[in-house]
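Below is one structure, written out as structure tokens; comments come after it.
A protein chain is absent from this complex, but the other protein chains hold their places.
Then we have chain A:
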Amino acid sequence: MTDSSNRVNSGATEPEPVEETETHLEPAPITVTDLSLSFGDLRVLEDASLSIEPGEFVGFVGPNGAGKTTLLRAISGAITPDSGTVTIDDTDVHAVSSRASSRLVAVVPQDTSLSFSFPVRDVVEMGRHPHRSRFAAPTHEDRDAVERALERTRTTDLAERPIDEVSGGQRQRVVLARAIAQETPALLLDEPTASLDVNHQIETLELVRELVDSGRTAVAAIHDLDLAARYCDRLVLLAGGTVHDSGTPDEVLTADALAEAFDANATVTTNPVTGTETVTALPDATAVSGTGAEQPGESAASEPGDNATHAHVLGTGTTAASAVARLATAGYDVSVGPVTPGDAAAETAARLAEGAVSASDSDSSSRTVETVTVEPFAPLSADDRAALESHITQADATVLADLTLTAGNQLVLDPLESVEQPIFVETTPLTERNGVGAAARERYEACRERGVEVGLPDLLAGVEGVLSGSGLGTVGVDSSSPAVEADEADEADESDEASGRGDAVQESAVSQEASDD
């Protein structure tokens, strides 16, 4: 009855009636009320309540052991809760037969034991089981549903292959096809992307998104927060067996919520490509520095009343990005530069800056991240130079993270002269990073002589050491500034020339490559 009415409805709304008519379903609302469940003495779910609107794609996120899978299993009716109810389309799934519930909700399990050689098509056909009577042969409807499900998941080519001879990604699609063939108004997926490569992850979630858009309610436990934010309409953050938070991805994925639920130190920024939230977990600063992540400045505050310590990072690329992230998360005010737009360090700093803004209402992570951005291949402008100088001279600690010396930026060596004990993080030898010659190398190495070298993991400890050893990370600004200015004036001309040469070299290299091709 309902089938035929659905078909009529959708036939009117769908532009391609032949393909889509029967798969257009009326999505079902899902309501979970005060669900509690224990495995033996272990309380896995505790008064979990949530309601899911028809046609929503909801992601369950949360740390391992938060109860994501258990909640999914309780919703599907696979396990019976100690108390509380689950209704799908206003039907209590625990009060009806498995046949009745399997017509309401299809499940894509995390792993299916398919270690026997049924052909793929037969496995998909099993999705029709709830719709068939005991003795009847497959009907046209069954066959159509199976073929459509194969098509949608692009597994038609695999249909005759034994299921135990297809790859993990293909197998996941086959199981999804089985759930599609089940033609239920609700779909539950347990870690649908867990064992898939990045391409198949996207493919799978795109498909789920399509299914939701064509009239299904979907709930997925998803480990990957970025993917969850990208594809789900709403996220339910589970922690300790209960619903910690629920809402749109940008409402749920906040640094504070993640800190509470995951006990993790993470920043939430906007992915520049997808425009959705992206979560970057960072090493736990407390474990590295030995002091509270919020107050590293306690040991060496630069100014009274300002409890944040300022660190400046010189360098580009992933090493610098990592240094920036570590310092910022550990609670330092961080500045970085000179960097060009698009550089990993610049991107990281930008994200961290956003995170700092979004989290500014909580004083636990009130730190600033500033970036001195310069044009690629261009000499430092006077403004940039001034900004850099001020950052470096005011910084309590200066970190050189794989600093690449170019014609454009070698001026940064000048303010460095005034830094008593710079901190070096180097993952590649200077010879690979030096584009300007011996004079610059000597100055850089002289600088390194005075400084301390640390590996990236020990960065925070190194900074702490420098700060506590010298009290202040920089020498007095007053005494050194004349010399600095003098040097600067001398080399300004040189650098202009040098940058001109540098550009020429770059260009000729490019044209060389082009002609080679």
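To be clear about the criterion, a residue touches a chain if its C-beta (ideal position, glycine included) is under 8 Å from a C-beta of that chain, and two chains touch if they have at least 3 such contacts; residues count from 1.
Everything that follows uses one rule, which is that contacts and distances are computed from a predicted model.
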Candidate names "Transmembrane protein", "Corrinoid ABC transporter permease", "Cytochrome C oxidase subunit IV" or "Ribonuclease P protein component 2"; UniProt protein name, chain not shown: "Corrinoid ABC transporter permease"
Out of A:Thr70, A:Gln182, A:Thr371 or A:Thr393, point to the residue that touches the absent chain in the complete complex. A:Gln182
Among A:Gly59, A:Gly77 or A:Pro192, single out the residue that touches the unshown chain. A:Gly77
Per the definition of touch given earlier, which of A:Pro27, A:Pro81 or A:Pro130 contacts the omitted chain? A:Pro130
Of A:Val146, A:Ala177, A:Ala397 or A:Leu467, which sits in contact with the chain we cannot see? A:Val146
Which one, A:Ser38, A:Ser51 or A:Ser98, makes contact with the chain that was left out? A:Ser98
Missing-chain contacts on chain A, rising order, are 73, 76-78, 97-99, 101-103, 105-107, 109, 112-119, 121-123, 125-127, 129-130, 132, 134-135, 137-138, 143, 146, 164, 182
